[in-house]
Every structure is written in C-alpha cells, then in structure tokens.
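Scroll down for the structure; my scribbles are underneath it.
One chain of protein is taken out of this complex; the other chains stay put.
After this line comes subunit A, so read on.
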Amino acid sequence: MTTTPAADTVPTAAALALGDDALVLSHRLGEWAGHAPVLEEEVALANIALDLLGQARVLLSMAGDEDELAFLREERAFRNLQLVEQPGGDFAHTIARQLYFSVYQHLLHDRLASGDGPFAPLAGKAVKEAAYHRDHAEQWTLRLGDGTDESHARMQRAVDALWRFTGEMFQPVEGIDGVDWPALERDWLGVIEDVLGRATLTVPDGPRTGAWRAGAGRQGLHTEPFGRMLAEMQHLHRSHPGATW
C-alpha cells in the first residue's frame, strides 16, 4: 500500500476497515432505490446510505485517495466485515443486517468519540447518525417480529441467517486503541437480546465464532455475493476513468 503523508499518524488499516464497512453497507442500502416496499421507506434507507457514504469518504480519505480506494481496489483488498456485504434479501434481511451493524457501530463510535484518537472527530458526528440508524432498525424489528405470522417468520429467518456473521465484529481492529472489545461484545449482545425479546423473536443459538468461522472480511476474505456487488459498484469508474458529474 502506498503511504500517505499522514500515514504515521493515521492507522491506515483501521481507517480502511471502518471506511469499507460504511462504503459497502451504503452501496447495499442504495440497492433498494426503486425497489423499497413503500416510498417513505425508500427515502429512509437512502438517507441512511448517504450518512454511511459520508463516513466512508472521510475515513477512506484518511487512508489515501477515496476514489482510487473505492473504485480501483480488488476484492481481496477490501477490509469490510462480511456482514455488511451480504445481499439485501427480503426487507427482513435488510433490517436484521441494519440492526446487527448499527448497534455495533453506535457502541463503537460512542467509545471512539469519547477518546482522543484520530477517529474521535468523525465518531462524534457518526455516533448521532448511528443512533438514528439503530432506532430505525429497532423500530422495524419490533414491528416485523411482533407483527403478522408472515413477518415474524421472515424476521426470525433473517436474524438466524445473519447471526454467523456477527462474531467478526468483535475481533480487535488493528490500529484502534482503547476499545475493550469483549465489553463491546457484551454490550452488543445485551442490546440485541433485549430488542429481539421485545420483538417476540428468538435469539439465534448458532455459533458466532468457532473452528469454522464466518468472518475473515477484515483479512480480505469475502463471501461470494461481494464480487458481484463490487463489479456493479466499480464498473462505471473502471469503464470511464475519472468520469465526473
């Protein structure tokens, strides 16, 4: 990786990890544009996507040239969690992905914002955005879980299907100091158990870590759907280098 002038003060690997999380989830949420169940929800998801894109731009710019990093890296060079690259699926899958990630992001940025590290200024702003994203996901989880038989079954299926990608969130990120990761995981589990319980859903009992472990995104290993997502996200820039609005 090329070093930037600020490379000795900014932990590049951490900026990439957090920036790629935001970028990839932003793109996944943007896929709902034109497809959301109702217009109001489409705007809500697009708003969340734009918040995340803003975070991604700041973070990737800390690590290098934002456009080069977003549009010219190969799959193996991305450091995002496997959770955020999972396809939107039905609306319940999108909400479950949002719930798992935004609770994590809210708790993490809350910790980063109260420190004096290089991510504190960004985290101070992102923590408010994440609080809203988390509220949005919680509200929908409650309504889908405690809704009709159909919505309950779909929501349960979604939280089960994405459960195995959640353990990865609590592997320490290189370059982020001062975060107690086991405590972060305990807090996250507490929130998730509370929300799922109120939504009359069952907390999945499958493994989140183990001998076979989903979750090597931080090491550049990604799941099959990610390649197709990247191809779509990058093709315009690769076909027309330097294109602008």
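Following the convention adopted for this analysis, contacts are C-beta pairs under 8 Å (C-beta built on N, C-alpha and C of every residue); 3 or more make two chains touch, one makes a residue touch a chain; residues count from 1.
By our rule, contacts and distances are computed from a predicted model.
K.L.:
There's a gap in the complex where one chain should be. From "Urease accessory protein UreF", "Multicomponent Na+:H+ antiporter subunit B", "1,2-phenylacetyl-CoA epoxidase subunit B" or "ABC transporter ATP-binding protein", what does UniProt name that chain?
P.N.:
When "Urease accessory protein UreF", "Multicomponent Na+:H+ antiporter subunit B", "1,2-phenylacetyl-CoA epoxidase subunit B" or "ABC transporter ATP-binding protein" are compared with UniProt, the left-out chain turns out to be "1,2-phenylacetyl-CoA epoxidase subunit B".
K.L.:
Kindly state which of the options A:Glu40, A:Asp149, A:Asp205 or A:Glu224 is in contact with the chain not pictured.
P.N.:
From the options A:Glu40, A:Asp149, A:Asp205 or A:Glu224, the contact with the absent chain belongs to A:Glu40.
K.L.:
So one chain is hidden, and I want to know which residue out of A:Arg57, A:Lys125, A:Arg143 or A:His237 touches that hidden chain in the complete assembly.
P.N.:
The missing chain is touched by A:Arg143.
K.L.:
Even though one chain is hidden, which residues of subunit A still touch it in the full complex?
P.N.:
Residues in contact with the chain left out: 37-41, 43-44, 47, 135-136, 139, 143.
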